[in-house]
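Structure in structure tokens, see below.
Removed from the display is one protein chain of the complex; every other protein chain stays in position.
Chain naming follows the written order as A, B and C, and within any one chain the residues start at number 1.
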Amino acid sequence: MNFAPHTEDEIVEMLSAIGATSLDELFDQIPVDVRLQKPLDIADGISEMEIVADLRAHSVKNRDLDELICFAGGGAYDHYIPSLVWALAGRSEFYTSYTPYQPELSQGILQVLFEFQSLICELTGLEVSNASLYDGATALVEAVHMAVGAGRTRVLVSDGVDPRMVDTLRSYGRGEGFRLEVYAGSHPDVTPDVACVVVAHPNVYGVLEPVREHFGAAHDGGARAIQVFDPMSLGVLAPPGELGADIAVAEGQPLGNFLNYGGPYLGLIAARMDDVRRMPGRIVGETVDVEGTPGYVLTLQAREQHIRREKANSNICTNQTLMAIAATIYLGWLGPSGLQELGHQCSSRAAYAAAQLTSIPGVTLALPDKPFFKEFALRLPRDPRGVIDALVERGFLAGVPMALSDEEVLLVAVTERRTRSEIDAFAAAMQDALVGP
Amino acid sequence: MNFAPHTEDEIVEMLSAIGATSLDELFDQIPVDVRLQKPLDIADGISEMEIVADLRAHSVKNRDLDELICFAGGGAYDHYIPSLVWALAGRSEFYTSYTPYQPELSQGILQVLFEFQSLICELTGLEVSNASLYDGATALVEAVHMAVGAGRTRVLVSDGVDPRMVDTLRSYGRGEGFRLEVYAGSHPDVTPDVACVVVAHPNVYGVLEPVREHFGAAHDGGARAIQVFDPMSLGVLAPPGELGADIAVAEGQPLGNFLNYGGPYLGLIAARMDDVRRMPGRIVGETVDVEGTPGYVLTLQAREQHIRREKANSNICTNQTLMAIAATIYLGWLGPSGLQELGHQCSSRAAYAAAQLTSIPGVTLALPDKPFFKEFALRLPRDPRGVIDALVERGFLAGVPMALSDEEVLLVAVTERRTRSEIDAFAAAMQDALVGP
Amino acid sequence: MTGGPVTGAPIRTQGAEASTGTIMSRSVPGRRASSFARLEVPSAPVPTAFTRAGSPRLPEVSEIDLVRHYTGLSQRNYGLDTGFYPLGSCTMKYNPKVAEEIAALPGFRRTHPLQPDGTVQGTLEVLWRLERALCALTGMARATLQPPAGACGEMTGLLMMRAYHADHGGGRTKVLIPDSAHGTNPASVRLAGFDVVGVPSDARGLVDVEALAKLVDDQVAGLMLTNPNTLGLFEEEIERITELVHGVGGLVYYDGANLNAIMGHCRPGDMGFDIVHINTHKTFATPHGGGGPGAGPVGVVERLEPYLPTPVVARTDTGFGWDRDRPRSIGKLHGYNGNIGVLVRAYAYVFAHGADGLKSVSELASLNANYLAALVRDDFPTAFPGRPMHEFVATAKPLKDRTGVRAMDVAKRLIDLGYHPSTVYFPLVVEEAMMVEPTETETKATLEGYAGALHQAAEEARADPDVLRRAPVTTPVRRLDEARAARQLKLRW
Partner (left out) sequence: MTGGPVTGAPIRTQGAEASTGTIMSRSVPGRRASSFARLEVPSAPVPTAFTRAGSPRLPEVSEIDLVRHYTGLSQRNYGLDTGFYPLGSCTMKYNPKVAEEIAALPGFRRTHPLQPDGTVQGTLEVLWRLERALCALTGMARATLQPPAGACGEMTGLLMMRAYHADHGGGRTKVLIPDSAHGTNPASVRLAGFDVVGVPSDARGLVDVEALAKLVDDQVAGLMLTNPNTLGLFEEEIERITELVHGVGGLVYYDGANLNAIMGHCRPGDMGFDIVHINTHKTFATPHGGGGPGAGPVGVVERLEPYLPTPVVARTDTGFGWDRDRPRSIGKLHGYNGNIGVLVRAYAYVFAHGADGLKSVSELASLNANYLAALVRDDFPTAFPGRPMHEFVATAKPLKDRTGVRAMDVAKRLIDLGYHPSTVYFPLVVEEAMMVEPTETETKATLEGYAGALHQAAEEARADPDVLRRAPVTTPVRRLDEARAARQLKLRW
């Protein structure tokens, strides 16, 4: 398979126009010593029907979520994606274009991103959003980067923040030179060298946090308050802006994006207008053209790497625009009342599932006194990983194993997709697995 | 689920604008006696995610051709469909439009259909094509209808024509008043009341027919010569126009259309220019606009039902345009050399499969002396239907049962998709099934 | 322009560079997009006696050539997804994306028509359930899903009529059709071997029942009717009509093109119809595909059931299967079993809406039509006084009388104003007809936008009719010379 359109005759004509006698001659600048003398150690090319057959064969070795009923979450959720989302986001004028460097040819992308920014502001109750980051974890990195500086290099992270996010933050921190400390409870000790306090709400155990307490402490200490949120909760939960967050970040996958075994996902970030010049990545703004017609452009580019180089806020260039398009369309599909109904469905179905599962002997809520949204942690009489495997045999993806203090619990997530009969079957299978071998 | 956008408020406003007080009032013209007093006996509506779950559950009860390796043909074939075909034919500007009654808004569809007509003419070696018919069988009905008239009402059909086509022809013949006779051999007796001679080449058993002999007889008797062809064969087989056909028809499904359990398919028809005014259905022609810019329109509409009503050539209105678009793109993907390679691959793989299968004790070619293209008839030591079922158990769709004189044979079709290892596995499974229970 | 935001837009104006030749203009000898697996079996060409000498002139292009060419052509086409598309009698309602996703499931799309019944139980059950729902909706006893479009459904119905009469004395030669009928009706009648007898309309635009009474006799095989009729008006004397035909032993055929008007409110079966076809591409929103495919299931009352095409889906102890043992059947009307992929979409539509949703569809379709009729009435009065249902037929005759501007000119001007115009010049019984079917999926604002554009066109007609006669000017091509197309036939490259 090869998409180059050249015929032999054309190659000859073109070579002669450039004064070369062979294609090989085009590589004459490469020193002989470094020229590859043998074929690459990759098989020779195959036809389209063969590559499809190969990858289809691989794909069916996976057990996908059409096959396993999904109660796994941990930041990535099996919400329903209406067909129109990808019927539209999948239009090739969108997905085969690139960063809108020529705005006159890119009003489509630019306007969708403007709408996306608006929606994220509306969701979060904050004032400014960008046009996407890689994912939730790297969005948190960028948020912390916005906060760090001028003598403030300590980063206090609540122990309810997803450890995958904390790990990612730690990796970047090695370069960016901030120090990361995890704290328990809701009253971090915010000294003047603290850049920010990071709280997840709902937290990684699904629990609703007393966010205002954390953020009160942050603000009292002059630090920025950063919230990790779940966009699907914001029809029913008070938005970060209202809870005192200065910056809010999230994994935006649930907004119309497929689970894709982890990516491509969508990093969301929103902040207060004061911080607009510290924001990372692309930002779209509205303006007018020479005739006064409204239109959209990339703006505040002086923040970015292609202009500011080593002084840029962030090194991000290619982002996750296509996922932002999907999120925009998805949120339009939901609408405000749909977002609210979604939240209510999730919390109700999760509560039902928790009740059914904890009626199994030996299964209890790991955090029994805490309110939760759509995910909750179970203490099981057996190792959660073994239980997960046993439930795969029974057709369920039971959840995600997660450390809680020094034990391992099972995180169970319940979206609007999970029907009562699926939940009942899941509870029965869990019971069966726990008594079984 | 409901796609109507009306809010309660809007309904009230709109009702008042038309001077009605309730939606029910809009149905006042319906006599009370015939008004339905109870709800329809259909369940109440469900959400998108529920209808998807319902139909997905149904779909997985089928054993599809990603699961069963397909050697079935009988007019519908498992050729490879390159991804670009439906990525393009599936663009919503195409599939959500209708018959191009307003050509200024429909140059896209019109031009594709013009290209389609051109391609069908090129394939068949004939002069005029229309913009699609329902399927191969109804295309044959239309072709016969073109030939019947003025004292010529007998239709001679070679016994190599697919019985499904013959049955369909017979049904329509009851209304259109032609008489259908099936003949054996290649020298039909063409008396002056014969309207046409119909020959399939390759025929239903996959066999290459001495078409010129059939058509010589037809023309000697003043009848029209109609060929049923396989579009996938025309890279390697002489085209109908060259073989003497006056009208050629085919099932166009293999040209980039999915098997779809039998439809939507694509009826192809091509004829000589003399017959253009007898052609059924839409025909696109090139013309110019008021400024001299070339463009396309539906033409010769005076043939059609919406103008000519009971004197129309055909009653067809909605046709299979979308399938014609797919066929156009597919043929562009193939190109002339691809079409030829395709034919060569099919005949080679079929020959190999025939050799492997007939090396199984008791399995022989049912028509051993006849050359074939991509399909062939096997005589089996057991009832073909039972063998098909046994091979389904083994992961193969073994073929199609077909009557040949008074026995039943198995038609095996081999497309370019069937690899040597699939064929070998199929032969092994067949052997196993024939010795097994 | 008045009346709310515009939903559609004309296809882009053609710049000097936008003109495109056919795909052949991109062809370069030796270029090719396709590739195949290496031939790993012995080469076995067909015998030389059969081989093709030359090569057909197919394009020689790369994938990117194909992608750009057909993407570009798609952008020169206006679809429902582009904007409002109020073609009367065509029910151009929103085509749900979910139906496309469902029909593309491999379990549906990748199944062979001749697979054993045991391997397609899912599809067979879908067809069986759809048949039951269509019967419930129309008040019929059984249905065939085989006809691939409405016209074929008509043929199916008429052949059943023929077979029924043949079994009941025979000798009936005539089928009655109102003068407002769609062209496929008379065409089908003739192809089914009957003579067409026209039934006049009365001053209300309804069947002239007195005239009908005079036309019915024992030569009449049946009557074909759509109700509401093509004027969007309900045949208020429908019971009398069907009784008249039944009285002489005839059958009554319901052309389902306008079923969108009455779902859940009344049923053809209850009105006395014996045969009903449904256009899934209308009522159930399966995409029109630029001209097709559709599907035209046909329901019948009990006594016609033996004549249904072969095969029909049967439910047995062991599951679902095709019943081919039907001695009185009219036979096959399609090479396989119809446009299954379309029927799957129809199933999704019917069961997602459900009884309540379908009923509401018809209510809102009528509401939209009546609202739009009211908005445009001053410039374009409806042709007949009755309250229309899901569509209305207005007339540009007053405008033409005053300004000379014709319905076609108004239509072309609408294109420049961003809309696909309605059907024009049909039904034939109305002069300068504009047959408008907005469907229930359009918003109030869209209707107001369209009404605004119609009003603007009418004003312009009065002020400067040339604006309309010159239209459209914003499209890739302007008005095309259809006479030349038919005279200097150029039908291929």
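For the reader, a short list of remarks on this structure follows.
Going forward, a residue touches a chain if its C-beta (ideal position, glycine included) is under 8 Å from a C-beta of that chain, and two chains touch if they have at least 3 such contacts.
Since this is a predicted model, take the numbers as computed values, not measurements.
For the omitted chain, the shown partners it touches in the full complex are A, B, C. Checked against the full complex, the candidates A:Ala20, A:Ala184 or A:Ala428 give a single residue touching the omitted chain, namely A:Ala20. For chain B, the residues touching the chain absent from view are 1-10, 46-50, 82-84, 87, 92-93. Touching residues on chain C toward the chain that is not drawn are 1, 5-13, 15-18, 21, 25-26, 28, 31, 62-65, 67-68, 71-72, 75, 81-83, 94, 96-97, 416-418, 441-445, 474.
The rule is simple: only the chains that are shown with their structure count from here on.
Put simply, the chain farthest from chain C by mean CA position is A. Centroids of chain A and chain C (each the mean of its C-alpha atoms) stand 44 Å apart.
Residue positions of chain A touching 2 or more other chains, listed in rising order: 48-49, 82-83, 87, 92.
Counting partner chains per residue, chain C has residues 31, 36-37, 61, 63, 65, 67, 71, 96, 98, 100-101 touching two or more of them.
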